[in-house]
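I'd like to ask you about the structure that follows.
All protein chains but one are shown in place.
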Amino acid sequence: MQIRVIPGSSAAIYRQIADQVRRAVVSGELSIGDAMPSVRVLAKELVVNPNTVAKAYAELIRDGVLESQPGRGAFVAKRRNVFTRAERTRRLDEALDAAVSAGLVLDFTSDEILARMQAKLEELK
Amino acid sequence: MRVEHVTDTLVIRTKRLTRYFGHRAVVRDLDFSVRRGSVVGLLGLNGAGKTTTIRMLLGFLDPTRGESEVLGIDSRHLTPETRCRIGHTTEGHFLYPWMRVRDCERFGRQTHASWDGNLFDQAVRRFGIDTEAKVSWLSRGQRAGVSLASTLATEPELLILDDPALGLDPVSRRALNETIVEFSESGNCTVLLSSHLLDDVERVADRVALMVDGRMLVDSTLDDFLQRVGAWIVHCEQNPLSQHSIPGLVHCRSLGNRWHITIADPSTEAMDTLETLAERLEPADVNFEEAVLAYLSRSRVGHSFYTGTES
Partner (left out) sequence: MKPLVWKELRENLRWLPLGLLVITVICLSVWSNRNGSGPLMATGLVTHLAIVTPLLAFALGIVQAYRDLQPAASAYLSHRGVTASDLYGAKLGAGFVIYIVSIVIPVLGLACCIGFQGMWQFPMRPAQVVPGLVFSLVAFAMHPAAMLMLARNASWWGTRVFPLVPAAAMLVPFYAWLYQGGLPGAGWCFLFALPALGWTILVARQGWRELATDPPASTVNTRLRGRWLLPAYMVFGASICYFTAVAFSVLIADLVSQSQIFVPAPWMKLVVEPNSEEIWLVSQLQQYEARLGNYSVDVIGGQIVSDSAVVDAMASDAKGREFTDFGSVAPLRPTYTGDGFFMPPVGAIGMPWRLSYDTRGYLLGYEQYPQIRWVNVISADGIHPAGELSGEPFKGNPLTGWEHFSRLAIAGYPHPLMDLEGIWFVDNNPIALRRVLDMKIDAAGLIATNKNQPPRVVLRSGNQLQEYRLVDESGSENWYIPQVPGTAIDRSRSMNLRLDLELVRKFDIPNELQNEKSFSIGWMPQNLLVAITGPRWHEPVVYRLNSDGTHTSFAFTVDPNSNPLKVQDKLSLTSVTVGSIPGAIFVMIVAVSAWMYLTNQPNALDLLNDVAERPMGTTVAVAIFIAVTLLAWWLIRRAAQLRGLSRNQMWLWTLSVPLLGMASPLAIIAIYPLVYREPCHRCQTPCRVDFLVCEHCGTDLQQPSGQGIEILDRDQRILVSPASP
């Protein structure tokens, strides 16, 4: 899994790391039970402050994406729903808002947008 | 083998540190502290007082009033043993041009209380330097490497680097960042790093200290800093500040017929004032570089683009 950090963007670095890990888990690049590189190793690879990596990992563990096994590091966790349905719905709406407005701006019709979305979901399965 | 010292929590502490050069207060009433294990990025324009502060911390300059402590010892009375525990590189990575790299190693070995030649060699290899070369033949990046190698070889607990990436090529810059990250990963060692390269600071630092005109305006973790700064774009014909004053305003920048306003710790009062003065108001993204620039633009000295649009 390749994580790329872009300093100077509007997202903080720990947020970028966390988001990319999340996406990797969702897309299947990281399967359940995979070992994550330790904080030190990842910090050295990305050339970022270990505290930043630690903070990203802490957030992922708090959200249930990763679980920490004492003495052995962090592993991809079984998905547990930490958020309430309302919260999950809100997050989904946020993402959908962005996708829909992007599509409209690009002059696609609602049907075309829907068709593309379905194709994507098929891909991921 | 060096004896491990008792872990103090504050490796650097200043109290009302002030320095006047003639009539100018270059550093004014600085109360600054650094905890063990953090990597602090010291930011500020040239002339903001960063180098003066560093020189006072290391005892090369006496303060006009106030005091400073490093590793628990008053800066004016640093002993040679304590100096061994602090690594320092100067702006421009000063080395004697007639020395060869191995002479630098020998000089350091003979003048420091404790020295590990292997660490020196490792650092020199990481920067890709030939030990037989004379310092005057080295590029700037390689000089930085030798300079860093000399500081790391004493196994310091605290690194104070004054603008280490100045003029460095990208490869050396990455090598520098890797060195800093590796140094700080144990959590017992601290780095105080002064730099203009905001990207690198965002990467390797976990705290930011920002000095403007001799005063420290920001001293917090990077994330808190970003969270507490807010920015808006205001659509308004003339300068919105000409009639109203916004509490907590950091900087107001003109973008044609719009204005980019940065506010620290935005309060409800500030939001209300903003809403009254503009037709349209949209929130703007705050990234590290923009936030720092907003603060630095407040300086009355040291930059040539004084826009004169503060409250």
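Each chain gets a letter, A and B, in the order it is written, and its residues are counted from 1.
Going forward, a contact is a pair of C-beta atoms (placed from the backbone, for glycine too) under 8 Å apart; a residue touches a chain by one contact, two chains touch by 3 or more.
Predicted model, so just to flag it, every value in this text is computed and none were measured.
Student: Report, in label order, the displayed chains that the undisplayed chain touches.
Tutor: Per the contact definition above, the missing chain touches B.
Student: Out of B:E91, B:D116 or B:D199, which touches the unshown chain?
Tutor: Answer from the full complex: B:E91 touches the omitted chain.
Student: Tell me which of B:L58, B:I73 or B:A133 is the one touching the absent chain.
Tutor: Among B:L58, B:I73 or B:A133, only B:L58 touches the chain that is not shown.
Student: Could you tell which one of B:Q227, B:S254 or B:T276 touches the chain left off the display?
Tutor: With B:Q227, B:S254 or B:T276 as choices, the missing chain is touched by B:Q227.
Student: Going by the touch rule given at the top, which residues of chain B touch the chain that is not shown?
Tutor: So the residues of chain B touching the missing chain come out as 16, 18, 20, 22-23, 25, 29, 31, 33, 55, 58-66, 76, 80-81, 83-84, 86, 88, 90-92, 94-96, 98, 106-108, 110-113, 215-221, 224-225, 227-231, 247-250, 263-266, 283-286, 295, 298.
As a convention for this text, only the chains that are shown with their structure count from here on.
Student: Report the inter-chain centroid distance for chain A and chain B in whole angstrom, where each centroid is the mean of the CA atoms.
Tutor: 32
Student: Write out the stretch or stretches of chain B touching chain A in their complex.
Tutor: So the residues of chain B touching chain A come out as 39, 174, 177-178, 181-182, 184-185, 187, 198-200, 202-206, 222-223, 226, 285-289.
Student: Give the list of chain A residues in touch with chain B in this complex.
Tutor: Where chain A meets chain B, its residues are 5, 7-14, 40, 43-44, 47-52, 55.
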